[in-house]
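Every protein chain except one is present and positioned as in the full complex.
Let's turn to subunit A:
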Amino acid sequence: MATPSNIVATERRGIPSASFVEDVQTYLTQLGLDVNSALAFLQESWIEQQKENPKIFAVCLVRNFCRLQQYKMVEMKLLAQQRDLQAKIPDIEKCLDVVATLQAKKGTGEALIADFEMSEGIYSRARIEDADSVCLWLGANVMLEYSCEEATTLLEKNLENAKASLEVLVADLQFLRDQVTITQVTIARVYNWDVHQRRIRQSASPSDSISAAAASDAGLTDLKPPCYTPYLAAQKLA
């Protein structure tokens, strides 16, 4: 279980997958080519490309950040769905219980006496004689009468569906969390790579003023929360 899977689905039920970046340099160059071809730029010289690098780096970070926001939205939606399902399942189980009790009583022939809530704090007694059929609330102001067996079948089917959906949802959430992790790692590594590059550039030619650095520095200091330190350390060790 410690080996990562090498087979990554390109997307899962509408959630785009984040591909893991093996080498930051090639990733940025590729991104640079994409961006530049989109802008119909002709990058002839390598120096030109180096000057463009800060811009590409900023574009890449922005893209990944947007991806991250998208993932967060999807996660909120999935969590809400999960909460709904988790509330629905005990409900269905309760209904199944009641129907089962009614069926059991039907056999004995005696009536079932029950206290039920009429209103908040007010209860009333009901006497339920031989129950041949039950009415089930299907939603959308619709209630249907079923025989006890049919009702049991329907409720059991609903319960199965709800449980299956919940499982799929949980798997989706796990997949989503993985993609979020990958995206966060990519952001951290691209940022580190840029810092690294800048250091090299400054040591190589101290006269070069890197004015475009303003774009990348602004508002990115919050990209190094504690969870990224392993990745920073890995870069140093690499």
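For the reader, a short list of remarks on this structure follows.
Throughout what follows, contacts are C-beta pairs under 8 Å (C-beta built on N, C-alpha and C of every residue); 3 or more make two chains touch, one makes a residue touch a chain; residues count from 1.
The definition used in the following text is that contacts and distances are computed from a predicted model.
Note on the omitted subunit: UniProt lists it as "Prefoldin subunit 4", one of the names in "MADS-box domain-containing protein", "AP-3 complex subunit delta", "Prefoldin subunit 4" or "Mediator of RNA polymerase II transcription subunit 7".
Residue in contact with the omitted chain (choice from A:85, A:98, A:131 or A:159): A:98.
The omitted chain makes contact with just one of the residues A:161, A:181 or A:202: A:181. Mapped onto subunit A, the footprint of the missing chain covers residues 1-5, 20, 22, 94-95, 97-98, 101, 112-117, 123, 126, 174, 177-178, 181-182, 185, 189, 226, 229-231, 233-234, 236-238.
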